[in-house]
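Every protein chain except one is present and positioned as in the full complex.
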Amino acid sequence: MKSGLKVAVIGGGSSYTPELIEGCIERYEEFPIQDLYLVDIKEGQGKLEIVGNLARRMIEKAGVPINLELTLNREEAITNADFVITQLRVGMLDARSRDERIPLRYQCIGQETTGAGGFAKALRTIPVILDICKDIEKFSPDAFLINFTNPAGMVTEAVNKYANVKTIGLCNLPINTRKQFAAFFDVDASEVEIEMAGINHLNWTTKIMVRNKDVTQSFLDEIPGKQGFTMKNIPDIEWDRDFLLSLGSFPCGYHRYYYKKDEILQQQIQQLKDEGTRADEVKKVEVALFERYKDPNLSIKPPELAQRGGAYYSEAAVNIMSSIYNNKKDIQTVNVQNNGILACLPSTASIEVNCVIDQQGARPIQLSTEIDARIRGLLQVVKAYEELAIEAAVHGDYSSALMALTTHPLVKSASVAEKILRDILDENKDYLPLFFSESKTI
Amino acid sequence: MKSGLKVAVIGGGSSYTPELIEGCIERYEEFPIQDLYLVDIKEGQGKLEIVGNLARRMIEKAGVPINLELTLNREEAITNADFVITQLRVGMLDARSRDERIPLRYQCIGQETTGAGGFAKALRTIPVILDICKDIEKFSPDAFLINFTNPAGMVTEAVNKYANVKTIGLCNLPINTRKQFAAFFDVDASEVEIEMAGINHLNWTTKIMVRNKDVTQSFLDEIPGKQGFTMKNIPDIEWDRDFLLSLGSFPCGYHRYYYKKDEILQQQIQQLKDEGTRADEVKKVEVALFERYKDPNLSIKPPELAQRGGAYYSEAAVNIMSSIYNNKKDIQTVNVQNNGILACLPSTASIEVNCVIDQQGARPIQLSTEIDARIRGLLQVVKAYEELAIEAAVHGDYSSALMALTTHPLVKSASVAEKILRDILDENKDYLPLFFSESKTI
Amino acid sequence: MKSGLKVAVIGGGSSYTPELIEGCIERYEEFPIQDLYLVDIKEGQGKLEIVGNLARRMIEKAGVPINLELTLNREEAITNADFVITQLRVGMLDARSRDERIPLRYQCIGQETTGAGGFAKALRTIPVILDICKDIEKFSPDAFLINFTNPAGMVTEAVNKYANVKTIGLCNLPINTRKQFAAFFDVDASEVEIEMAGINHLNWTTKIMVRNKDVTQSFLDEIPGKQGFTMKNIPDIEWDRDFLLSLGSFPCGYHRYYYKKDEILQQQIQQLKDEGTRADEVKKVEVALFERYKDPNLSIKPPELAQRGGAYYSEAAVNIMSSIYNNKKDIQTVNVQNNGILACLPSTASIEVNCVIDQQGARPIQLSTEIDARIRGLLQVVKAYEELAIEAAVHGDYSSALMALTTHPLVKSASVAEKILRDILDENKDYLPLFFSESKTI
Partner (left out) sequence: MKSGLKVAVIGGGSSYTPELIEGCIERYEEFPIQDLYLVDIKEGQGKLEIVGNLARRMIEKAGVPINLELTLNREEAITNADFVITQLRVGMLDARSRDERIPLRYQCIGQETTGAGGFAKALRTIPVILDICKDIEKFSPDAFLINFTNPAGMVTEAVNKYANVKTIGLCNLPINTRKQFAAFFDVDASEVEIEMAGINHLNWTTKIMVRNKDVTQSFLDEIPGKQGFTMKNIPDIEWDRDFLLSLGSFPCGYHRYYYKKDEILQQQIQQLKDEGTRADEVKKVEVALFERYKDPNLSIKPPELAQRGGAYYSEAAVNIMSSIYNNKKDIQTVNVQNNGILACLPSTASIEVNCVIDQQGARPIQLSTEIDARIRGLLQVVKAYEELAIEAAVHGDYSSALMALTTHPLVKSASVAEKILRDILDENKDYLPLFFSESKTI
C-alpha cells in the first residue's frame, strides 16, 4: 500500500458524508488520508457542493492535512485510490418512495432493502456498481471496494461473481447490535463479543459473550418486553419469549419483517394512510439537513444528522479501512464470500459473519455454533431469492426477476409477484436499461 | 424372499381398501399374494369388518387363491410379512377436519398434508408409524414398509432417521401426473417419461419426454388456460404462461398452495363459510361408501369410490411391490433418502424422485436437469420445516414445533405460528402423548 | 433419432474391429445399422483396408443390409452420425511400448492405462479426442460419443469438461467381471447383479447378488486361492483372504497394480528382461492377426482375436448403443460425470458406476453401499492425479504434468516423477504439440 492514502467516495454528495468526514478526522492519526475524493454524478452536483463545502470547513477546523477534492470525474477519483467507498442511491429518494409503495398496493411489505422494495433497489443498483468496478479494474486494480450501498449483501455477491475487484460489504447493523448489547448489559462495548451468522439484513446473533461469559440463553430469557433492539427505521415490535427460546439465537431488527410480517404489514398500511412512507419522512429530513449544511458557520457534523439513521456508519467505515491499512487482524462482522463457512448456502453466496480483517481483506472465521433448521430454512429461501435477483439485475432478465419475487417470503404468491414486477418495471424504466433494450422478451 | 407372499395392511378398515384389493386381484399373476392381513385398531373394528367382508366377496368372485385375514392383532399381521402397507389415519376424519379449520382461523391455508394442517397430521402420525416400525424390526426385519400415510415424505424421513426398517414412501401424485400428460398428449402412458424432482407434495416435473422427444418447453408454453392438471382435492387454478416459462418446469398440484397462496386462501375461507371443509365433504362420501360396502351383493369395487380421491392408489401400490418382488428394475417416482441426489438438501432428507425399483428397494437416479434457485429456495425452506416438524413429532418438543410452523411458508408469521400451535396442541391432546407427558415444558 | 442408423468408428483400422463387426451383425435385429463408417488416418490406411475388406466379407456372408464405408475423411464419417465410437491409439503400439518401458527404468510400474504409462497415453490421446469432439459439435451435435479409447475415464472427464458432446466412456472390465462371477457361481450372467463403485480401471465391486441373494461376504471369504478374476493383460496374483475381508469389497484386476505394487513391479522387471513388454507381445499378435485378416476366404471373426484381449468389447459396445437406441432403461456400468453420486469426489469428475441407459444416455444410480475410508483414500488420490493429468494434456502444461505424476501412487517420489516426465516428453515429442509450442516454459 502506498504511503499517501487515497480514498474515493462515490456518491459523495450524500447527506451521510459529514458523518464519514467526522470519522476520518477523528481517526486521522491511525488512518491518515492524504487525498479524499468526493465524487458524484451531474444530477447530484448541487448537493455535492453543499456537502463538500461543509466537509472542507470541518477538515479545516480540525486542522488535519487531508486534501479534499470534489469532482464529477469518476475515473480521476478512482485512479490509484486505496479505498473506493460506494454510498450511492440510484434514483434517489423518489425511487425509494416508489419501492415502499408498490408492494403495499398488493398487501405486501414495502421496505427499502428487503422484500419487493429491496428487489427494485437491487435491480437499479447492481449494474451501476458493476460499472464502477470496471473503472476500479482499470484504474486502481489493488483498491478495496468498501460497499455501503444497499442491498449490501447482494451487491457484494454480484461484485464477487461478475467483477474482479476486492470487495467488502458493510452494514452498520452489526456494530449497532454490539453497542445495544453493551448498553443492555451496562458494560463497555469492548467487553461484548458476539457471533453473528447469516446474510445482510437477515443476521442471527448466535452467541453473546459478556466479559468472557456466554450469556446467550439468559439474554433470550430476559429480553422480551424490553426495548432498544432495533434500527432507527424498523418498528420496535417486541419479541415473544417462547419464540426467542425456541429459536435459540437473537434475530436482527430486519427479522421483524419476516417473523412479524403480519403486524408490520398492518402498521405500514396504516402509516401510509396517515403520513406516507419512510422515504417521504426521510425526504423532509434531508431537505432540512441540506439547508443546515449550507450554513457557512457550520463546521462540525450537525446533531440533526443523527435523526437520519445510519448510526455508527462512519465508525464502521473507518474501522474496516483502518484494520486493512494497519493490518490489524481484529474481528468485524462484514459481508464476504461464503466458501464453506455456512454449509447450507452456495459457496459463491455472500454471507455476513465475523471476519478477521487485515491487509488481505476480510476472511470469515468458522462458526462455533451450529446453524440448524431453525435458521436454515429462512436463510436459504432468502438467499435463493438473492441469487435470482442478482441474475435478473445483471442480465436484465424477466424470468429471473419473476422467480426472484415469487421466491421471496415477503411476496404473497406468484400472481402477486407478477403484478408487483410489472409495476416495478413500469415505474423504474429510466433506471433499468438492461430490461428495456430491444432484444428483451420472454 | 419366501415363495408364499404375505402382505399386511395397517389401517385395513380404510375406505380405500377395496381399491387395493382390486389391484391385488388384477395383478395376481405377477404378484401372487398368499396371505393378506387387514389389521386395524379396536376403534376401527366396525369398518374393518365391513371392508373386510367386501374384500372377501371380491376375492371369491375373482377366484384367486388369496387367503384373507381380518385382525386387530398387529404383531400377528406383521410377523413374517414381506410387505407392510400403512394407510392409517390417526384421529380419523374428525382430526382432519380440525386440521383444516385451525389455520383458517388465522388466515392461513388449511390443508390436510401441507401447511399447519399437514403439520398437525405429522405430529399425530409419526409416533404411531415409529411404533409400527418397532414391530417390524422385531417380527419381520426383512419386510418392506410401503407407507401411504401422509405426510408420506416426512414419515419416510422419520423412519429412515429413527427406525431400522426398509421403507419406501408412496404417493399417487406421480402416477397421476404421468397419466395426465398422456391424456394431454393423447398417447399411451407408456409413451410418456417424466423426470420429477422435489419432495412429497412439492414436486416439480423438470422434464417431459413424449415418444422419446423432449416436449417440456412446448408444454409449458401451451398448457396455460387448459385444465386437468391437478388432484381431486386441489382447486384447479390455472397457471400463468409467463410464470411457467420463468419457472422452467411444471409444478405439481400442491404447488398451488404456495404459488397461488392468496387465491386459494380466499377460496377456502369462502368454502368454509358455504359448505365446510374438504374433510366434512369426505366424511359424507365415506358414510355413503360404507353403506354401499355393506351390500352383500356387492363384490366389486364400487364406482363411487372414485369420487373419494386416491386415483391409481392401488396401481401405485401394486407397482412398487411387484417390482420389488419380481426384481424388475423399472423406474417409479417414490420417496427415499436423498444422499446427494438433490445437493441442496441434507443427505438424510427424504426426497421424491425417479428411482430404480428392484428387490433391493428403491434407489434414486441422478437427475439430468439442474435444480437451480428457481426451485431450490422453496424446496429448502419446506424441507427445513419438515426436519423441524419431524423433531417435534418424535420428541414431543414444543420449541421444534414452534419453529417448524414459523418456518413454513404457509404460516403468516411467528406470532400466528404460536397461536396455531396452541390450538393444535389443545385440540389434539388425545393423540399427542409425547407433548403432554409430565416432563415437557419449555 | 432418425430411422436410418449411422455409426462412425474412429480408428476403424484397429485389430479389434472384426469383434465390433461381429457384434453389429449378431444384434442387427435390435440395432439395425444402416450406415457404418470405418474411418482412420493416413498412416492407418493400409490396416483400414485390410480390416475393412474383412468387415465387408463378414457383412456379406451374414446377409445383413449394413452399408459399410471406409474413409480417411473424418468429417464425412461423423456428419449426421447417431453414434461415434472412438477406439484409436495415438502413436500406436510403439508408443505403448515406450509407455511401458519408461517407468520401469526408475523402478516404477509400467502399464498401458494406469501409472506413468497411462499418463503418457492420456497426454497423447486427450487432445485428439477433443479435436474429434469439435467435429461432432459441428457435424453431428446430437450424436453420442461412445469412447473406448484409454484412459477411458480421463477421456470422458476431459470431454465433459472441455467439449459440448454427449459422451459415455466404456470399458469391458465391468461386463467381464459380471461374467466371471457368473462362471464362479455357475449361474447364468443374467442371474448375477453387481454394484460397482469407483473410476475406470480402479473399480470396486461393493455388492454381489446371485439369484437375488447378497453373497458379497461369503464370496470374499471363499475366493482367495481361486483364480480367474483378472483381465487378459494383468498378472493373476491371488488376493489374500484377510485383506479382502478387511476391504469389504472386491477389487478389480487393475487394483493389483496398487495393492500388489511390489510383486507386480518385480514381475515386470523380470518380464522385460526375458521377453520385453506386453506391447511387444501384442505387436507380434497384431502382425499375425493382420496376416490372417488378409485371407480373402476369411469372412468371420477369426478365433485368434480372442488372444488379443478385449473380451466382450463388442458386446459392451452394442449393449450401450442398443439401450440408447431402444430406450431400454437397463443397467450398465459405464463412465459418466459424478455429480454427487460419489460424495468424496468432485462433482465434475468422471466415475464408473451402475447407470440406467436410455435414449437420454447414461444416468448413475445412487449406491446402496457406503464408500468409506477403505476405498476413499486410494480413489481420491488417483482422481486428483487424473484431474491434474487432464489439465496437463489439455493445456500442455508442465507444472500440472509434474504434479500429476508426483501425485500418482505408482510413481515413487517427486524426484522420480521429474525424471519420468522428462523421458515421456522426450520420447513423445511428435505426439505432444501442446507441450512443444514456442510459448511453453515453466
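The first chain written gets the first letter, and so on, giving A, B and C; residue counts start at 1 in each chain.
Simple rule for what comes next: contacts are C-beta pairs under 8 Å (C-beta built on N, C-alpha and C of every residue); 3 or more make two chains touch, one makes a residue touch a chain.
Note that the coordinates shown come from a computational prediction; the quantities given were computed from them, not determined experimentally.
In the entire assembly, the chain absent from the figure touches the shown chains A, C.
For the chain left out of this panel, the touching residue among C:D135, C:E352, C:E387 or C:E427 is C:E387. Only one of the listed residues, A:N67, A:Q217 or A:N327, touches the absent chain: A:N327.
As for the chain not pictured, it touches subunit A at residues 1, 209, 212, 327, 329-331, 339-341, 343, 356, 359-361, 363-368. Considering the complete assembly, subunit C touches the hidden chain via residues 240, 242-243, 245-248, 258-263, 344, 373-374, 376-378, 380-385, 387-388, 391, 398-400, 402-403, 406-407, 409, 412-416, 418, 442.
As a working rule, only the chains that are shown with their structure count from here on.
Taken pairwise by the contact criterion, the protein chains link up end to end in a single open path, with no chain closing the loop. Look at where the CA atoms of subunit A average out and do the same for subunit C: the two points lie 55 Å apart.
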